[in-house]
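In this view, the complex is presented without one of its protein chains, the others remaining in place.
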Amino acid sequence: MNNVAAVELVNVTKTFGSVVANRNVNMDVKKGEILAILGENGSGKTTLMNMLSGIYHPDEGQIFIDGKEAQISSPKDAFAYRIGMIHQHFKLVDIFTAAENIVLGIDDGKFDPKGISKKVEEISAKYGFEIDPSKKIYEMAVSEKQTVEIVKVLYRGADILILDEPTAVLTPQETQKLFAVLRQMRADGKAVIIITHKLHEVLSISDRVAILRKGEHIATVNTAETSETELTELMVGQKVALNIERDAPQGCLDRLTVSHVNCVSREGVKLLDDVSFTAKSGEILGIAGIAGSGQRELLEAIAGLQHLDGGEITYVNPKNGEIVNLRDKNPKQIKELGVRLSFVPEDRLGMGLVGNMDITDNMMLRSYRRGKSMFLDRKRPKNLAEEIIKSLQVVTPGAGTPVRRLSGGNVQKVLVGREIASAPSVLMVAYPVRGLDINSSYTIYNLLNTQKRNGVAVIFVGEDLDVLMELCDRIMVIGSGKITGIVDGRSCTKEEIGYLMTKTEKAEEGENA
Amino acid sequence: MKKEKKSVKTAENTLPSAVKKTERELPFYVVKRGDAEQTFGRAALIRASAIVIALLLCGIATIFVTGDNPISIYATMFKGAFGDAHNLWKTLQDLAILLCVSLAVTPAFKMRFWNTGAEGQVLISALATAMCMFYFGGAVPTPVLMLIMVAGSVLAGVIWAVIPAIFKAFWGTNETLFTLMMNYVAIQLVEVFLKVADKSGSNTVGPSLLKHGWFPELFGQKYLLNILIVAVLTVLVYIYLKYSKHGYEISVVGESENTARYIGVNVKKVIIRTMVVSGALCGVAGLLLVAGTSHSIDSNLVGGRGFTAIMVSWLAKFNPLMMVLTTLLLVFLNRGSAEVTTKFGLNTAYSEILTGVILFFIIGCEFFIQYKIVANRSHKLFKKKGGSENV
Partner (left out) sequence: MFDLISQFIQRAILQGTPLLFGSTGEIITEKSGNLNLGIPGIMYMGGISGVIGGFFYQQSVRIVNPVLAILIPLVCALAGSLLASLIYCFLTITLKANQNVTGLALTTFGVGFGNFFGGSLIKLVDSDVPSIALTKIAKVYKTTLPFAQWLEDSDSLPLQILEWFCKTFLSYGFMVYLAVVVALIAAVLLKKTRMGLHLRAVGENPATADAAGINVTKYKYFATCIGGMIAGLGGLYYVMDYTNGVWSNNGFGDRGWLAIALVIFATWKPNFAILGSYLFGALYILFNYIEGASMEIIPVLKMLPYLVTILVLIFVSMRKKRENQPPASLGLSYFREER
């Protein structure tokens, strides 16, 4: 029995348009085993698992469940194969109780709340959960919601469990509890797949580790025979030369200082934890980190979009050396203080631009208040739009085209072009080349370099380590809302950054079971 | 307002390749049209054909009801709306009032604030106008009375509109339901006034009690002033929405609250300010209805225009100039079918049925502008024929 894999993927390939998310992936999980899947952002982990849970259908390749080929084309099919996935974003109805969420969608005749609660308690007792079936979801902490998701899957009789970054939202203690539960499941003969970035967790929980990089399966190793160093190397791969130009920073002066900034979410999770750093004029400061480690909150805090629970953000005016405090100011107030701050947010069409407006009107977003008149001045923005279209080679029928009609690269050129046009002294960009082709990416790199030469303090949040290492003068690494280190962009190694990215407080405590 | 966003979040990643194709699938599936496909010409064509189909259908139904031939029915409708000077003026007057209410709801809708309370906002302004005429008429000189009437009706409209806006801005109170309820409060307030002003127990306060403060006739046309005022307002609202900073902020808040935050727009302020504008325009509509048209007030004075205006504005995609056309369409239907009903002795409600049917078609056709239905080639229905058709 043990020879037959619970799940086996053979040559699975999935593409979205021209982007290959997974290429020829071969992988298996046995019963009574915990398999960790390790990979950087965008390495195709979640896409791969979504094919098991019926959200996507592979373009090529086969999936075998218990040795038999399976066609999984909906979440319902996945349930039928006893596959249950716990997504990163919980799919729960807020105003329902735990029990109601657990049985949602199951049609097994009569509805018996007592029987359900009893069964839920049985499952909980078996694996060591703590759960109150009658508690409402909106009253729950994140870890409790996750428990509900897991019980929901077990209630449906899942034998194959997939957890997508389950520890991202948990405290160290909660993580330990979860791991205890997972070990219990392994002992019960279930196959468990866990997606995670954190190396110490991989080493602590898994039996084997499968590593994905850029959509391809690189290797599967036995956890007992590997080390953090080996895993890091496999995950980040060899350094790839990109030949992005990089001048030595010149005339570096402190421009923006962030000191001891704290930020807590409504659920009480620390989004930013005592963050301190200084961005200097004439250099590019890179920010590396696993997605969702607090990068967005950090930039939004500086831009005046995120409420701070502590700390200061100060700006040195390059003209007169005046020091301005940005804390608790909204973007309009920041601008009125004479702070020349530009921000290219991650969500281009949802925040940086208005998709239904044309390029000219999008140019005005930052500047429409100019002048005392109650009417808009469209002449200047129109000229700017045409200038940007020309200088950045934006492919568009004209300045009157709604930006949502443009391709991703052109949208980004419009956005970056606008933010640079206001002659900033601090420029923050979040994932500026995500989804862009090579040429557009290099256009953006060149723009950032020009800004750097002009003495702008550039803050660059990126996900591709190769790019960060070739473009940035310094690289700051953030993990779980904390700064885990700042390294020199020219001398650091990829492994070093990879290690800092996956290093967390918990690892430092050396609390590895 | 945040809720709206969920449905707006368009499926950029709805690639046809991502649509699963299994045997159990339906023979057709729905795909969002690419942006390139949503051209103005195509949209206009789809809308025009919906109206034509609806008109044909209504024609056929009318043939059954009246036994007349179709050409004659459409001719009658046309005659009713534009046939002679009297009908034409009446049509223009109806158009002016409905357009005015539609202009009033538009800024709020552009901001995605679902104001279903224009009916009440106009009615309360009409009440304010009538009260000014009733209590101050004859007591103060006419120009002063006029000023009081304008101030009173605008103020009433603003108050009625801004109350739900404040609650929406600060506590997220559902504005659709709030404004809807305010309509019926306004209706009952009018009833109170009717009982107070006319002790005879009639359910209108008519011209005999509201003798002062009538709008003057221009060139012997009693409705001309109304029409001119609304024409000016149309241009003003168009300019306000398109060329003013306020209008720009309204668009940004309506499109994406996140972007509004990003550029430091105070969303609460914009919501309240826009509803003040909306309410003031409703105030003008109320004023035109009482002082410029009926010289009387009753609780059905607005006659559902507040609701029809929502459709006018929505059909015109919130463009005030386009609204002239959509208003014209609805007024034509209404006046035309009224003529049909008198000619054939049908009852007047027939025109409401026709209006309803045509609206259904226009509302439904929007789907075909945004989505297309694609044949699922892997379905067994198409296996034999092997053809696929794009609708």
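Chains: A and B, in written order; residue numbering restarts at 1 for each.
Everything that follows uses one rule, which is that a contact is a pair of C-beta atoms (placed from the backbone, for glycine too) under 8 Å apart; a residue touches a chain by one contact, two chains touch by 3 or more.
Note that the coordinates shown come from a computational prediction; the quantities given were computed from them, not determined experimentally.
Annotation: of B:I239, B:L325 or B:A349, B:A349 touches the absent chain (contact as defined above). When the whole complex is considered, the residue among A:R23, A:K136 or A:R183 that touches the unshown chain is A:K136. Between the chain not shown and the residues A:L52, A:A70, A:L92 or A:V403, the one that touches is A:L92. Against the chain not shown here, subunit A presents residues 55-56, 74-76, 79, 91-96, 100, 103-107, 110-111, 136, 138. Although one chain is not displayed, its contacts with subunit B can still be listed: residues 3-4, 6-7, 9, 11, 13-14, 18-20, 32, 114, 116, 167, 171-174, 176-178, 180-185, 187-192, 195-196, 201, 304, 307-308, 310-311, 314, 345-353, 355-357, 359-360, 363-364, 366-367, 370-371.
Here is the rule we use: only the chains that are shown with their structure count from here on.
The distance from the centre of subunit A to the centre of subunit B, with each centre set as the mean of the Cα atoms, comes to 44 Å.
Looking at the complex, you find that subunit A touches subunit B at residues 15-17, 56-57, 59, 71, 73-74, 303-305, 330-335, 343, 345, 347, 350-357, 361, 364-366, 368-369, 374-376, 378, 402, 404-405.
Residue ranges on subunit B touching subunit A, taken from their complex, read 9-10, 13, 15, 17-18, 20, 22, 35-36, 243-248, 251-252, 255-256, 258-259, 261-266.
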